[in-house]
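For this depiction, one protein chain was excluded, whereas all remaining protein chains were kept in their positions.
Labels run A and B following the written order; every chain starts at residue 1.
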Amino acid sequence: MAMQDINQGKNTTTHTYQGLGPSLLMPTWLMIGIFLVLPVLMMLVYSFLTKEFRGGVIWEFSLNAYDQFIFDRGLFGDDPPKMEWTYIGIFWRSILQAGIATLLCLLIGFPTAWFIATRVGNSKSIWLFLITIPYWVNLLIRTISMKFLIRENGPANEFMMSIGLIDAPLQMINTNFAVQLGLFYSYLPFMVLPIYASVERYNFSLSEAAADLYSSQWVTLRKIIIPTVKPGIIAGCILVFVPSLGAFLAPDLLGGAKSFMIGSLIEDQFGGQAGNWPFGAAVSMILLSMVLIVLTFYARLQSRRAS
Amino acid sequence: MSLHETNKIAIDVDNVTKRYAEVTALKNVSLSIHDNEFFTLLGPSGCGKTTLLRTIAGFEGISEGDIRLFGDSIIDLPPNKRPVNTVFQQYALFPHMSVMENVAFGLRRQKVVDSEVRKRTGEVLELVQLSGFADRLPSQLSGGQQQRVALARALAPRPKVLLLDEPLSALDLKLRQDVRVELQQIQANTGITFVFVTHDQEEALTMSNRIAVMSAGIVQQVGTSRDIYESPENKFVADFIGDTNLIDVEIVETDGRQATCLLLGNVQLICNNAKGATKGRASLSVRPERLSLGDASNSSLSGTVSRLTYLGTDIHVAVNLEDGEVIDVRVQNSEDARIPDTGDIVGLNLELDAARVLMN
Partner (left out) sequence: MNAKIDIRRFPGFSFATYLCLFLLYTPLIIVMIYSFNDSKSIMLWGGFSFRWYEDVFWGLEAPKFKQAAINSLSIAIGAAVTATTIALSAAVAMLRAGHFRGKGASLGLISLPLMVPEIVTAVATLIFFSAIGFASGHATILVAHIVFCIPFAYLPIAARMQGIEASYEQAAQDLYATRFETFRLVLLPLVLPGVISGFLLAFIISLDDFIITNFVKGAGIETLPTAIFGSVKQGIKPNIMAISTLMLLVSVVIVTLSYFANRSGQGKK
């Protein structure tokens, strides 16, 4: 196999479909190139255009969208610029909430993944199946279910009151707590599955060797297991952090007006009355850049591991 | 054994070089494989034998040279246009097809008519004694049976040459020995040229008409089993085939066929088996079974027994010469055999006709 991989001889016929690569990839290139790469480039262009008031743009170069993100120039745009903290604040809170969600998911997800991966035979398949189902269930429906559960007069409050834990319903819905819970709940399966895949490949004789060399279980966990399954942990963290950062459903359905996240801010520029396409495009570009930075960092880590 | 009434050449490998990005797998390899021959490519893993086979099959292109099949160059043909078939190392039986469908696969691709396909499929399955298994899936067969199906599948289209890529390596020892005999019979009966790749010298020596010993992408020697075992042309072949002692010697006089060798600076031997020898440093290859032990006082060569290894039929005796070189002697385990103890000083007797001078 290794030999074939480096096989670059000019007269090579090793691969069954040698030479057909580019044509077989043509549909992929066309589809993703035209309908994703081109749109993203166009979005970049739009972020430098002038807004039109009922949505859309005027084809005139302008830095207003980015300027608006950072500076406040008053209602008519002619006051001296002051720092505008609203949008930076939204970004900061989004990063914080996505980070907390990632941490919480890791805290619950790692032991779960480990537990499932160490089951044997049929019971393992059943556990895995149970954890996979929520992964496939519509995110909208899951978020609605959560909304239903934690409403003011919802089952969660009712239950806690009936057992005497609280006297009056807790205000959970429309709070930052609800958004946090929603993010954690939405992306928890995304943490479990990649870690599970890593633990599956873990060679348990490493643990035995550690134990044989007088390591306690927790030391083994810290010094042997976690470093070994790290690729899975990092993959899981990215799979939770990235979508959390751009989440729209959880803040929109569970959070109130004060729990704006980046996703809601972007949606507002295209769906709501405040429609400002160049600003929406600019915010999207900033979000995309942040995600690409995270992913590049991840790719670096991976390639360093590989080499 | 098959008859060599014609010396027609089935495959002519002409100065073939195969380079990968960083390694050269075949270096100017030239070979002629005769029609109706059981020809074996033998060598350690990574020697290029499988690569050579795959260039003949068409799975690998070549960088330089030419490969001719009965006189016609085939290097520009894709594998499906080459009238040669392969038995793969792990058989590569199509797991989703029955035995029958596997065997019929090549015939169907050649657009052979249905009735003929059935007839020939039946014939080859009978040849490999699997007539009752036509409807089984490969996963329902034992390893030995899978191996036969792979053979039947490759034979069904009646290829001009059959290529076998270590086909016995996945079988257990007992089965392997049975299949060897069978393979030879099938080769003799069908008259198809077999090109057989193996790293197992016993397999090669017992089955082949001729063997090409390969190492590091180079053909070291081509010859019959006897040629290769008894007259190795270089140190690699001598060392790789069977066990041998390679003793450092100095050639003091030679006429290119016979040589006078100096051992340890003082023991003089005259070897008749010294083709291509020149004056200077060389090695003397002596098989352990061609050495015997005697009294130190009666032999010109003596040493100290350093280790005895019991092997059932034989006993290996390691004798240290005075310069530290270790010589292996194989003593037959019989009633009257004289087995020394470690530490004994013994004499070594060489059968000079079986000793071969090899240049460094």
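Assume contacts are C-beta pairs under 8 Å (C-beta built on N, C-alpha and C of every residue); 3 or more make two chains touch, one makes a residue touch a chain.
Predicted model only: the values in this text are computed from it and were never measured.
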item	value
Among A:Ile100, A:Met161 or A:Val291, residue touching the chain not depicted	A:Val291
Absent chain, residues of chain B that touch it	57-59, 78-82, 84-86, 88-90, 92-96, 105-106, 109-110, 139, 153-154, 157
Positions on chain A contacted by the hidden chain, ascending	4, 7-8, 12, 14-22, 24-25, 27-29, 31-33, 35-40, 42-43, 46, 56, 107-109, 111-112, 114-116, 118, 127, 129-134, 136-142, 144-149, 151, 153-155, 158, 185, 188-189, 192, 204, 207-208, 211, 217, 220-221, 242-243, 245-246, 248-249, 253, 262-263, 266-267, 270-271, 277, 280-281, 284, 287-288, 291-292, 295
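Definition applied: only the chains that are shown with their structure count from here on.
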item	value
For chain A paired with chain B, centre-to-centre distance based on mean C-alpha positions, whole Å	59
